[in-house]
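A quick write-up on the structure given underneath.
One chain of protein is taken out of this complex; the other chains stay put.
By letter and in written order, the chains are A, B and C; residue numbering begins at 1 in each of them.
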Amino acid sequence: MSILLDEKTRVIVQGITGKIARVQTKWMLDYGTTIVGGVTPGKGGATVEGLPVFDSVEEAVKETGANASVFFVPAPFVLDAFYETIDAAIKFIVIVPEHVPVHDVMKMRSYAIENKVFAIGPTTPGILVPGKGKMGIMPASMFAPGRVGIISRSGTLSYEFAGILSENNVGQSTVVGMGADPIVLANLPDILELFEKDDETDAVIIVGEVGGEQEERAAKYITSHMKKPVAAYIAGRFSPQGKRMGHAGAIVRSSAGTVEAKWEALAKAKVTILESPMDVSYWTSKHGFH
Amino acid sequence: MSILLDEKTRVIVQGITGKIARVQTKWMLDYGTTIVGGVTPGKGGATVEGLPVFDSVEEAVKETGANASVFFVPAPFVLDAFYETIDAAIKFIVIVPEHVPVHDVMKMRSYAIENKVFAIGPTTPGILVPGKGKMGIMPASMFAPGRVGIISRSGTLSYEFAGILSENNVGQSTVVGMGADPIVLANLPDILELFEKDDETDAVIIVGEVGGEQEERAAKYITSHMKKPVAAYIAGRFSPQGKRMGHAGAIVRSSAGTVEAKWEALAKAKVTILESPMDVSYWTSKHGFH
Amino acid sequence: MRLYEFEAANLFKTKGIPVPRQKVVETTEEALSIAGEIGYPVLIKAQVLVGGRGLAGGIKTVSTPEELEDTAGQMLGSEIKGLPVRKILVSEKADISKELYVGITIDGYSGKPVVLVSTEGGVNIEKVARTSPEKIGTATIDPKFGFYPYQARSLLRKLGLSKRLLGSCADVINRLYTLFTEFEALIAEINPLVVLPNEGLLAADAVFEIDPSAVSRIKYPLPDRFERIENPMERKGKEIGVTYVDLDGDIGLISSGAGLGMASMDIIGKILRPGNFLETGGGITEELLYKCMELVMMKPNLKAIFINIYGGINPIHEGAKGVVRYIKEHQVKIPIVAKALGNHQEETWEILRSAGVHVVTEAATEKAVDRLIELVRKR
Partner (left out) sequence: MRLYEFEAANLFKTKGIPVPRQKVVETTEEALSIAGEIGYPVLIKAQVLVGGRGLAGGIKTVSTPEELEDTAGQMLGSEIKGLPVRKILVSEKADISKELYVGITIDGYSGKPVVLVSTEGGVNIEKVARTSPEKIGTATIDPKFGFYPYQARSLLRKLGLSKRLLGSCADVINRLYTLFTEFEALIAEINPLVVLPNEGLLAADAVFEIDPSAVSRIKYPLPDRFERIENPMERKGKEIGVTYVDLDGDIGLISSGAGLGMASMDIIGKILRPGNFLETGGGITEELLYKCMELVMMKPNLKAIFINIYGGINPIHEGAKGVVRYIKEHQVKIPIVAKALGNHQEETWEILRSAGVHVVTEAATEKAVDRLIELVRKR
């Protein structure tokens, strides 16, 4: 089994009538994803790629038996659509849009937790299970089926890592983009937990970046809960830091959030540190992951 | 066992340094209640009736092992104090003050439910277990120990009914004032459930009044969940109705909320209707409740 | 605190809810001038704080200045359902292609706001609710998360509202909800929400009631909350902090607690006729009961006074002192029956008896009412 997305996943595309969503819907279908319909308020009755479009998620669920949703909704409307989707009893949601206001994301996190909904994003390329399906915008050509899981904070770096592995004949079980925002709906440990339980995943690669404390929290989780081997790349060692104002951010974080601090935390958790993306292929070949 | 208040209940009085709270604290102590301290922000270190006063509920709980609280806090500060009390892990709260803003009460209800806290009020005289203790302002002279439970929407009518019973040598197991506000923290069925489970209560008297739908909901609950005999008095049959504006209230209620509608619903649930307060003594003597 | 239609409409405007061109006036001259600006026909709407105003003749259409003079002249100073009309609203008469209903209130049982919507707005909305409940859409709101646009759209869609109207109507409902929470309303209602032939919207009537317990913390220049109470005794009641309702009978009533007051009325009302309902709320003091006596005695031709109080918050003898002081100062001659129980009750009885009050010491109100009836019949 892959994580989160499998043969039973029946996906609706929210905001399906938008220009980008139309193209992406076609690509998701081409990749074999079970897309059962779409939602755009006010566009009910239309079709996109032969799929029925509904005015509301409630109708879409009723008519299609959808159980998952991928969002191509404009950022200012994401919060409203998110509530709607959860109220329609959908339990897995992928939020692709960027620029969703942070205070909205806080509310979304609360609502998702209260309703036991698993959601990833915002600003995520989504999730892709090679050879099975994808929810989001990951370019299919980079991926190959296999037994290595990838979780990436950055969208494009998830493609990069999958691409390097695929070129080296190492396939992926599931590739998850966590979302690049300062607050995301699922944190690194939440996704690691799924990979640890997944019997089609042998090893996991974390693609992190400077800032925040996702990787430090992941290190703690790995120490106490994970048996599978994990490697991690952290981008941003030489990145310029923005001009910082105020102290609150620095005080609130337990870690400095630097690449070095993350390396230290992860190394303590026996995670293999990948100093450069290409190192991932040495790691997988050394251990025979495929 | 009584309901909600028993030998293990260790009570703090919030707003204890107020004029009314001081007197009431003395009366609660005189009645045998285990009051362990009080809270008034800014008055920590003082004493009232020999009890220590704390600045915060957290300190009070830490120092006294309190597990219940009775509020004599001015209405505008009740919401804040309520959050504080729940965050300090107190699980039973009596809100005596009247005029707590309704939108505050909505938030309090949410927070109490989310944190599994049992709270009664606002605008309640509180709870009294004859011979054991009381939280609130019920005048001790009206009550006598026994096996009949009383739940009243009106404060003073709860005294009236207990007084009539006591005069007729029928004692009470526990007397609960639900609170007279349009929204209360515990509804009639919530309290009926406790009486149904209480092995020191043989029968229950509901003292209701015109308006709302507490009694109708109680009737439903009684039909499906209660075995103990229940009698009900509903005040307000000849009361003038206020000049009504708008339709929303009338539309939202499933029942007309009239005394007659409540009688009908309760009678269907095999509840004995008491047309006048004194009828309660005929009911208890007929069935031999004491 | 209830707002007049024109006050609520002003509030609506601040939140971008469309309202008709209109202005409130107190004289026929002003009405003529405003109507001239708006253009005939106009609506003349009595500003009174009571429902059912339309059916009681409080809303009229006038097509000419002459008609307006007649109508406004008649309406100003008249009474609607017993309330004097001091102000009228002169309002644009919109072309109506459809009337919707939007109401927000609080469901007392769940303790949550409820949003109600119907495509069958207008004066018969309650009948619609009874006979065709499927024409009313209802959403119960989780106050933790608030009301979301999709919920409004979903209600409207299920009622079959056209797609073109859906967005603008949902927007009005959401704005009303914002007002409802910001102004801590008990009820917020637009009935009808008029759909114009061009599919524009107008909130053509407005009901808005603010929680009186919250009025003091609302940051908005609200009108005086007592001034608007028409009955002088009811106004005095609010001012001294008690609930007073004026009634037709001749027995004065003072009770502590609404429940006990209602029970007293129920028992008295079987034989005699209460002249008022008065409940003191908690915290009886000497001063408060003195003022309650003043208030009850404002009504002429009372036959007796019935006092039914319990000492909860305060010991009861304090209140008794106030009653006695009033009796002595004003040499009250009508019989007064009092049932006063609770803390310091014996002391209380003594005090009351010292001024000739007939004290009943049993708990059952029926027994005290029996005594009252006896005394009234004797006179």
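Brief remarks follow.
Simple rule for what comes next: a residue touches a chain if its C-beta (ideal position, glycine included) is under 8 Å from a C-beta of that chain, and two chains touch if they have at least 3 such contacts.
Predicted model, so just to flag it, every value in this text is computed and none were measured.
Partner chains of the missing chain, restricted to those shown and counted over the full complex, are A, B, C. Touch with the chain that is not drawn comes from one residue among A:Thr47, A:Ser141, A:Asn169 or A:Ser285, which is A:Ser141. From the options A:Ser2, A:Ser56, A:Thr174 or A:Gln214, the residue with contact to the unseen chain in the full assembly is A:Gln214. Note on the undisplayed chain: of the listed residues A:Leu29, A:Ala46, A:Ala75 or A:Ile273, the one touching it is A:Ala75.
In the full complex, subunit B contacts the hidden chain through residues 41-42, 44, 55-56, 58, 79-81, 83-84, 107, 110-111. Although one chain is hidden here, its contacts on subunit A can still be listed: residues 20, 23-24, 27, 75-76, 96, 98-107, 109-110, 114, 123, 125, 137-142, 152-157, 159-160, 162-164, 166-167, 180, 182-185, 187, 207, 209-210, 212-214, 217, 233, 235-240, 242-252, 276-278.
Residues 144-145 are the ones on subunit C that touch the missing chain.
Here, only the chains that are shown with their structure count from here on.
Computed centre separation for the pair subunit A/subunit B is 50 angstrom, with centres defined by C-alpha atoms.
Each chain gets one centre point, the mean of its Cα atoms, and the points for subunit A and subunit C are 54 Å apart. Looking at subunit B, one finds that none of its residues touch two or more other chains.
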